[in-house]
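FYI, not all chains are in this one, though none of them got moved.
In order of appearance the chains are A, B and C, and numbering begins at 1 in each one.
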Amino acid sequence: MSEFNWPDGKSAAAAFTFDVDAESAVLWGNEAAGARMSVMSHQAYGPLVGIPRILNLLERHQIASTFFVPGHTADRYPEAVRSIVAAGHEIAHHGYLHEQPTALTLEQEIDAIDRGLAALADVAGVRPVGYRAPMWDLSWRTPALLAERGFLYDSSLMDADLPYELAVDGHGPLVEIPIQWALDDWEQFCFLPDIAGSGLIESPRKARELWQLEFDGLRRAGACWVLTNHPFLTGRTSRAAELDDLMRYVLEHDDVWTTNLGSIAEHVRTLGLEPRSITPPDVPR
Amino acid sequence: MSEFNWPDGKSAAAAFTFDVDAESAVLWGNEAAGARMSVMSHQAYGPLVGIPRILNLLERHQIASTFFVPGHTADRYPEAVRSIVAAGHEIAHHGYLHEQPTALTLEQEIDAIDRGLAALADVAGVRPVGYRAPMWDLSWRTPALLAERGFLYDSSLMDADLPYELAVDGHGPLVEIPIQWALDDWEQFCFLPDIAGSGLIESPRKARELWQLEFDGLRRAGACWVLTNHPFLTGRTSRAAELDDLMRYVLEHDDVWTTNLGSIAEHVRTLGLEPRSITPPDVPR
Amino acid sequence: MSEFNWPDGKSAAAAFTFDVDAESAVLWGNEAAGARMSVMSHQAYGPLVGIPRILNLLERHQIASTFFVPGHTADRYPEAVRSIVAAGHEIAHHGYLHEQPTALTLEQEIDAIDRGLAALADVAGVRPVGYRAPMWDLSWRTPALLAERGFLYDSSLMDADLPYELAVDGHGPLVEIPIQWALDDWEQFCFLPDIAGSGLIESPRKARELWQLEFDGLRRAGACWVLTNHPFLTGRTSRAAELDDLMRYVLEHDDVWTTNLGSIAEHVRTLGLEPRSITPPDVPR
């Protein structure tokens, strides 16, 4: 296998990414949540307030980011999604109604991917090259579905600190850019009674400590730090303020390549890494 | 849409609000909880001890506040509710038995609103102009029911940092003063086995950090910070001590208009803002 | 009503109390837990290791404490219970198998009380004057059952900062010494998969901050701080170390009367306070 290296003599990479779930994250599998006006408004905060605030942060720091946008979000908030494109950020695929792939039949999973593609094309004129599974819950068949549709990368697995080439049966490989639950804002901030969350809400300071320590660790390891924030959560002012300061902190490390996932995936593709095959575990009866 | 501005050259607003749920919050939908004397006493702490302590804090800081009072609380603790009125604070509507609007039929929702109005009138001689949905769970039909009854404002939605005019079909608009889960004491402090809470209880210091950081953020954004405390939770001495110090902190910022929600709503109404229509999301099958 | 005051010019009171649940707390209502040897050993840590460590702390600080001992604990660990008596501490009633009173029929509740009394008499020669409901979940009929049996006090309600006289229909009153969930170690430390706990375990430092802040608050209020620890939880070395230092902190405040609940109850009885009647709330249909 070829050696992994980062471009331009950089020693590690960092990406600020956003899952723009809005209402879809709570509606999928729970249509009754649509009858709860306050719950819907909690999710709407993301595109209405969170996205403009986050775009402003990214602009000030001149950071290129990746936004994973469910098709439903694009259909309901076309202006918000177009504003992301207009600011020069990458739009990537995140299902249509934030459907959890492992809970779907093959036909449903195909439908979710294709409807998501259609919505992003219609609303924002975008054909995404990247995908992240809703609920961060990739099925074993998703990679082939992505490869068939010409996706360059996925960002839903958790078994590495560095991106790699993921072998896909019958297709060329996908670049995989791993994520991890500790670099997500959902566990820190999400509270939706009867729907999601531990019941607690953490201070932005605590979340920032957690994320910054892992940045320090992954940087020392020469690896790839991928933070995920949800505009409906981290778009809140005090969380955005910590994110702002964390952006400053990350950028102060000029040995780190801070960019979006599409750029990272393109770089990884140039490395000619040998694809890794991953197989489901046997379960003895 | 008209420009949003605050009166008297203020750059932001802050409100300390209280949801006076007492027993109602645990009895609704769970009548069996009434057989648990300790649980009932946990809730009774609010009107018996929490309210006098909080009224004292507000008096010392000369803060005008809003108390959302379920009708059941008024009927069970008339003296406590009258003491709020006597101290010059606003009484607002919070259902009769803290009924979650989205779990009710239209008839039940109407009944809860009207019984709540009757109890506040009977006990405290008050006709409230503000409403907050129990469980912070407004139904899509609630705004029209409020508008029909002449309410000026609601404070149950979460999709903005600033108040706005909420369009109501067939009626004039309601002022909406948004709230958010991170500015609530329930997630930090509430523990009622088999009834509510994450199972953990946070330190008052941690809650105060969270609330103060969001105050700083909303102030910088020129927006409206609305904190919600429950007397049965934050009426406890160490939490009240942190609230006391947070009141001092907020008041030190003289660019912030610290007042009750009724005053904020009246101000918003004078701005002539264009009403915002909010519609339920489509859910594709 | 007479004025409340503390003896000897003290301005507040503090009590370190212990609920010695051992296996009973997990066996009641869940007999299958008895088949889990690790779970049983987790509970056995209390009498085997926690009690000697805690008795040592109390001895060094010369603090008189109250131990609420289920009859089952006395029957299974007679030496541990006798060592508490031998050290001069108060033994109080905590059910037989830690039965939650509100889940029992009247006959079952009577049986649990009487079996608990018998076990404490048999094992330790003790007739307790104090009671605390298992699960801190008093039923509305418990006070009369206690009064019939000559108990002086209960410590299971949560509606006051100060002890009071609780009126009991058809009997003389009981002294009530209130507790609160934030002054308990269970929420901070208990983790028993599939049985109890939030799933998280807190640092002893955090718990100590919480308890100390509430001590400061209740002291300023002239009230009564009642901390509850479980030997199977706070008997662990690092938690006991924080408790040790908290005992030092509390004792440094010589305006505070640090004693056991029996002494507090006897003092309260001398005050001639007018008994308070508490009634279950009406629940409208």
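Everything that follows uses one rule, which is that contacts are C-beta pairs under 8 Å (C-beta built on N, C-alpha and C of every residue); 3 or more make two chains touch, one makes a residue touch a chain.
Everything numeric here is computed off the predicted structure, so don't read it as measured data.
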{"item": "Where 3 copies are displayed, count of copies in the complete assembly", "value": "4"}
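Here is the rule we go by: only the chains that are shown with their structure count from here on.
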{"item": "Cα superposition of chain B on its sequence copy chain C - rotation in ° rounded to nearest 5", "value": "90"}
{"item": "Innermost chain, where centres are averages of C-alpha coordinates", "value": "B"}
{"item": "Label of the chain whose CA centroid is most distant from the centroid of chain C", "value": "A"}
{"item": "Distance between chain centroids, defined by C-alpha means - chain B, chain C (Å)", "value": "35"}
{"item": "Rounded Å distance between chain A and chain C, as computed from the means of their C-alpha atoms", "value": "49"}
{"item": "Where chain A touches two or more other chains at once, by residue number", "value": "198-199"}
{"item": "Residue numbers on chain C that touch chain B, as the complex places them", "value": "102, 133, 135-140, 142, 156-161, 178, 180-182, 187-188, 197-200, 202, 206, 209-210, 213-214, 216-218, 220-221, 223, 278, 280-284"}
{"item": "Interfacial residue positions of chain A with respect to chain B in the complex", "value": "23, 27, 31, 34-42, 44-45, 48-49, 72, 75-76, 96-97, 115, 189, 191-193, 198-205, 236-242"}
